[in-house]
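Every protein chain of the complex appears in place save one, which is left out.
Entry: chain A
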Amino acid sequence: MPKALPSAAGLGTDFTFVEADASQQNGMAAVIDLASTPNSTALKLPSSSHRLPSVSAAEAFQALSDANSGPSVIPTGIHGLDDALGGGIEVGKVTELWGPIGAGKTAIALATATHAMEPSGTVVWLDTSTPLVPRRLPTPSPGSTNAAFITMPSPTLPHLLALLLHPPSTFPPPHITLLVLPNLHHLLESSHPRNPTFPAATPVATQKWAASRRYAILGTLITALNRVAVMHNIAVLAITGCATRQRPGMPLGLVPGVGGGEWEAGVWNRVVVYRDFGVRVAGVQKGRGSAVAAGMHGLGTVAGFTVDGSGGAVPLEASTGEPSEGGAKVPGVTLHPSPVRGLPIALPRKRAFDEIADSDDEEGVDEYGGWADVEDDVALVADAVDSTAAAAIDLT
């Protein structure tokens, strides 16, 4: 009986690579036609062969889906938001929550953590810049064995990078289902600010390279987060704050706190959380991997919610907003069709790529704006992403 090798280190799945039996004596190659025996797992290979035994693709995918028997989404508890996301935030992927301060991002993350601990999952909450008060910590339901809420300190960006790229043995803990990174923009801002200042004597080329490092590091970060999400079969929730940006022809608007082409491309879901009179709103800007055909101003689908008075981690009730004439199947959610990508004004095609460098001098840096050229890269990538998802979602 060929013995099974231990499953590949770190993988949450359980591939069984079958090792050729060392006691096999025959030197003849026994080739098995895998196509004709799809269910066979006993492979005989010549003992002198150093090739890895092959596994048919069908078997591999079967094994994979059997191993990933856990849930594929973690609900946030806001029905409208969950519906727009396809059930909740996806496991094995990175979801970004951004929005202005005080909007309710942490409340949503805590509600998701509560669900992530059911029936028996561990949540790791990185303690970055603002710790949670004990009152807000979600408590697992009594009797659940592996459910736990763990806070890990990660006060600076280098600490976070060390944790993800060179993880200690304690990370990630077993039975982990959700990893939350709050206030990621604080970590980025303190080590690689949007508007860096350099010592006077530094050559311009070095300054430009150092300024570009912010976005390169974000790219490395999102890759590492995606890897952790896939390898350990967890959902990763990154909470970034907001910044402002000049939108052509429109007043100053809010944009996600961390940006960059690679980061935005690597994030699977993006949810914007903001407030309006008497209501808090969560809008899905990027769902299921593709930019949602935007309603006004790239907002995508919206769902209302509230936070309860004690400031604790609470289930958030969906607001009972009636559907508007745009056509909505679920109360509280309006999926708004729009033929226009993101921007409301059908602008003549944006300036060509090679014009960006020239507009450095003309770009006014507003009070809150960042490096204009790098943000144009962001806009360009956003263009590319949105134009591929140009088809409008029509739910009428």
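The rule is short, and it goes like this: a contact is a pair of C-beta atoms (placed from the backbone, for glycine too) under 8 Å apart; a residue touches a chain by one contact, two chains touch by 3 or more; residues count from 1.
One rule holds in what follows: contacts and distances are computed from a predicted model.
Trainee: Please identify the absent chain by the protein name in its UniProt record; candidates are "glutathione transferase", "DNA-directed RNA polymerase III subunit RPC3", "THIF-type NAD/FAD binding fold domain-containing protein" or "RecA family profile 1 domain-containing protein".
Mentor: "RecA family profile 1 domain-containing protein"
Trainee: Contact with the hidden chain only, please: which chain A residues?
Mentor: 100-103, 106, 124, 129-140, 142, 148-159, 161-163, 165-166, 168, 170-171, 173, 185-186, 189-198, 202, 206-207, 209-210, 213, 216-217, 220, 241-244, 246, 248-254, 257, 272, 274-277, 279, 281, 295-297, 299, 302, 304, 307-311, 319, 321-324, 326, 328, 332-334, 336-340, 344-347, 359, 362-370, 372
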